[in-house]
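The block that comes next holds chain A.
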Amino acid sequence: MAVTHPLDPYLRVDRIPTMWCPGCGLGIALGAILRAIDRRIEEGLLKKENIAFVGGIGCTARMTLYPYFDSAHVIHGRAIPFAIAVKVVKPEMKMVIVGGDGDIAAIGGNHLLHALKRNADLLVIMVNNMTYGMTGGQLAPTTPRGLYTTTTPYGNPERELNVIKLAAALGANYVARSSITHPQLLERTIYKALAKRGLAFVEVLSTCPEIFGRHIGLRNPVDLYMELKKKVTVKTNPSIEESDYDWGRGFVIGEFVDRDEPGFLDTYREYISKSFGGGAV
Partner candidate 1 sequence: MRYEYLTGNIAIAEASIVSGLKFYAGYPITPTSDIFEHLARELPKYGGHVIQFEDEIASINAVVGASWACAKAMTATSGPGFSLMLEALSLAVITETPLVVAYVMRTGPSTGVPTRSGQYDVLQSTYGFHGGLVIPVLAPSTPQEAYDLTVKAFNISEKLRTPVVLLSDAVVAHTYGKVAIRERSEVEIVDRSKPSTPLSEYRPYDPVDGLVPPMACFGEGYSVLVESLTHDERGYYAPRSDAQRKLMWRLYRKITESSGKLFDYSSLYLDDCDVALVSYGSTALSTQVAAKTLRERGVRACSLKLKTLFPIYEEGISKLLKNVEKVFVVENNVGLYYRELRGILKDRDVVSVPLIDLDVPLPQEVVGVVDKWL
Partner candidate 2 sequence: MRVEVLIAGRGGQGILLLGHILGAAIAKYTDLHVLGSEIYAAETRGGDSRVDLVVADREEEADFIKVAKADIALFMHQLQLDAYRDLVRDGATVFLDKSNITNIPQRNWRIYLEPYTDIAEREIGSSRVANIVALGHLVKITSIVTPEAIEKVIEEIVSREWIDLNIKAFRYFLVR
């Protein structure tokens, strides 16, 4: 019989159920993203054929397998340069980059850094589950200090990477942290980010019960979900200092940066059109 979940028109329904483990936060994040996109399409701000998902490698990057849009599932860490090129050639496209903390902030860190420096017109959604899930629970740049992982069996000696501070410092137009434990807030954050020019960066705190949950003794999806929910505090217009990344003390979620500087396409076109009046195609 016909199945009529409200998001089915935006899903490659023949690929559902997803490959993700039971209780994985990624599906919740994808649902919020699709609902936000749906609202923007309904409003007429976006067209379905002009939305594209790009992901590198990892559980989060496999988010590109399910939306019924133009999608690219490319190589580890390299979604951003792929997406910048599409945007430059076809400025009408809305490029949505989905990646995990390893994909975006470790192997792809240099591309993120330079996309931020350019204020490239991209929506970068970094889903942070604090570990490498697909490869079996290794150290991520966001893994809390001291924690056991399979590659830090005596505890993680490193500080955590706070990508929110990085994105804010390098001049993204929009920087927000959200959580899959607050799906409506997450949807609103993505909804807002979709309308921004320049770079919009959204960190989504998420749950990996199978791997991260096992590492910290919360293997049950509901237990891990509730633990994360407890650690999350919602704030209106929090300061950047409040973005501190600390598993022990918890996380502030909210919009840390919201500004409207010219994006890469604006400045790129300005310089080209100065010489060629009207600019590149």
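As a selection rule, all candidates are chains of the complex that A comes from, given by their letters.
Heads up, the rule we're going with is that a contact is a pair of C-beta atoms (placed from the backbone, for glycine too) under 8 Å apart; a residue touches a chain by one contact, two chains touch by 3 or more; residues count from 1.
These numbers come from a predicted model, not from an experiment.
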Next on the checklist: Which option touches chain A in the complex, given 1 or 2? Just the number is fine.
Outcome noted: 1
Next on the checklist: Could you list, by residue number, the parts of chain A that touch candidate 1 in their complex?
Outcome noted: 15, 48-50, 52, 54, 57, 65, 68-75, 78, 80-86, 88-90, 92-93, 110-111, 113-114, 272, 275-276, 279-281
